[in-house]
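Only a single protein chain was left out; the remaining protein chains are all shown in position.
Here is chain A:
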Amino acid sequence: MVVYNFKKIETVPTAADFIDVVLSKTQRKTPTVVHPGYNIVRIRQFYMRKVKFTHTAYSEKLTQILTDFPRLDDIHPFYADLINVLYDRDHFKLALGQMNIARQLIDRVGRDYAKLLKYGDSLYRCKTLKRAALGRMCTIMKRQKGALEYLEQVRRHMMRLPSIDPTTRTIIVAGYPNVGKSSFVNKVTRANVEVQPYAFTTKSLYVGHMDHKYMRWQVIDTPGVLDKPLEERNTIEMQSITALAHLHCCVLYVVDISEQCGFSIQQQVALFDSIRPLFHNKPLVVAINKIDVRTEADLTEAERAALRTLETNGATIVYMSTFTEEGVMDVKSAACDLLLAQRVEQKMASTKVESVINRIRTHWQLKTPAWVNDIIPEIMDGKNIMDFVDPDIDRLLAELEREEEQRVELAEMEAEEQDEDMDEERVEAQNTVRALAKSIRKKKGILKEKARMAKKNNHPTLSRAVAARTKSLGEFVEHMGQMGVRTASKALSNLRGKATLKGGADALPARERRAATAGASTERRGRSPTRGGDEDAMSTGGSSYADSMVGHKRARGDGKKANQVPRDRSSTARDAAKVARSRSPSASGLRDEAQQVKLLKLGRNKAFKMSKNGRIESDRRIPDLKPKHLYSGKRGNGKTDWR
């Protein structure tokens, strides 16, 4: 359940602040002391670290901004439209797009300069390169001044947006300006909306909450709307239109009967007609307000006719006065009941209801509900009911159970006697059946346990499509073998084509590949070990996985057999390229997954060594906490404790 409040968006600093924050962070968190006498590798490392640190600091902050702000395509259409009305969708998207571009540019600068620094041959050169790198990153940010300012303003405004839940029970109050919408909301909720005797006092959406039938209800006060075409409406009016259009709610259309708001009843009815498309499929209540000034009896015939047209359009008309509080509760309950009825109806129509409805208990229902209160008579059909209640039924039951046990024992003894008579063959047959049953039970248990493990909630799950793609041919053959189906390699040639297309060489699980490498790599030159393993699993078509591995060894010398299944080389090459392209830039130059793993390992080893040697610098590092010369050997001068 998504909760829409935008209060958690972090502050967007101005361009100047952004630069200050990042640069001072770099200054604080990276070492500051370097001398030209240092080893050049160390100098390079020193400056490279600065460049990389600034780069990550910038991209982290930009990523934060990009993830914090909502993506208009992902959020509820009500909020998407509200943001469009208030901040202009294009401008919003453009500003976020700018951030994204800035992040990409900074990434590129960081990467380029790290590369250039590798060839720095003096401290001066490294220093100037670092300076240039940081300068370029800051320049990129400086150009985002406008976008950052805009985003900060949007953030401040979004923080203050009322948190409207688009899915809950909602009543929207709409109507001309100054007809008493806000007064009604103030009466039924604690929203504390400002009420003034002039038009457009309410300039934005207000939300209040109330209780009805032990449920929470959300009441949304909207700014007044005027009767004009949609294109000419201003931002204030558009907010009400957005709310009416996107929220599933009960619409409470307020009409001012006294015409003090400056619009006649006919005009108010006309507005109702013009925005009626927005009320489609929603329960409608027309609240006629200010009856303390002018009552229903004072209406002229024309006005009555106009109000009658509202009723024919499916609206319920209720009279109220927010001043005297007369009829306010009627309006509230009418609106709530209508909406509740509709929501229940919709829920009943949906498929979800199935899971709930069988939880409702229906037993103990009598044929006629009136019987519930009947008293059980003492005598029925001339017989005493108590005579038919057995006092020692418990004892009888216990007896019965004892008898049954005895019978079972007897049956077993008889069976043993019979066993001895039975001939050898039957015993053997029975044993095999038992063994089979045992193995079935075992397998069932394993499957059950596996399913239970897979069901456990706290781990990432693969979608079925992805899981299918990761399965290899070897696994398939193994599985089929276990099921007792011998898979011929010829029959599989079709399938193999598919498998290679999907995953390329990566389709094999790592375990299998490793095994294959151990066997085949020494003897086959110029052919990838994966291919060997894959092929053999195919060619043997054995009943189990172990079988296929044995077959693989046999096939080593046998070229013909290995070549039984032709392999489409070109397609594999293409797929590898495709896979390489789809990866992240850090892995783009690598051939396959194995290489990626290897790279990771190499990197880790290197980092470990470096940290072990204390090559990672910091300003206050003590290179050796226990220098050997102070802790070993003879004490030439003094003793262990003092020197």
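Convention: a contact is a pair of C-beta atoms (placed from the backbone, for glycine too) under 8 Å apart; a residue touches a chain by one contact, two chains touch by 3 or more; residues count from 1.
Going forward, contacts and distances are computed from a predicted model.
Visitor: For the chain that's not shown, choose its UniProt protein name out of "3-methyl-2-oxobutanoate dehydrogenase (2-methylpropanoyl-transferring)", "Ribosome biogenesis protein NSA2 homolog", "3'-5'-exoribonuclease family protein" or "Ras-related protein Rab-34".
Guide: According to UniProt, the chain not displayed is called "Ribosome biogenesis protein NSA2 homolog".
Visitor: Looking at A:I75, A:L116, A:A245 or A:M480, which residue reaches the missing chain?
Guide: Residue touching the absent chain, from the options given: A:L116.
Visitor: Using the definition of touch stated at the top, determine which of A:V33, A:M159 or A:L230 touches the missing chain.
Guide: Looking across A:V33, A:M159 or A:L230, the contact with the absent chain belongs to A:M159.
Visitor: Can you tell me which of A:Y150, A:Y176, A:Y206 or A:Y319 touches the chain that was removed from the display?
Guide: Looking across A:Y150, A:Y176, A:Y206 or A:Y319, the contact with the absent chain belongs to A:Y206.
Visitor: In the complete assembly, which of A:S24, A:Q153 or A:T167 touches the absent chain?
Guide: A:S24
Visitor: If the hidden chain were put back, which residues of chain A would touch it?
Guide: 20, 24, 27, 112-113, 115-116, 118-119, 121, 124-125, 128-129, 132-133, 136, 157, 159-162, 191, 193-194, 203-207
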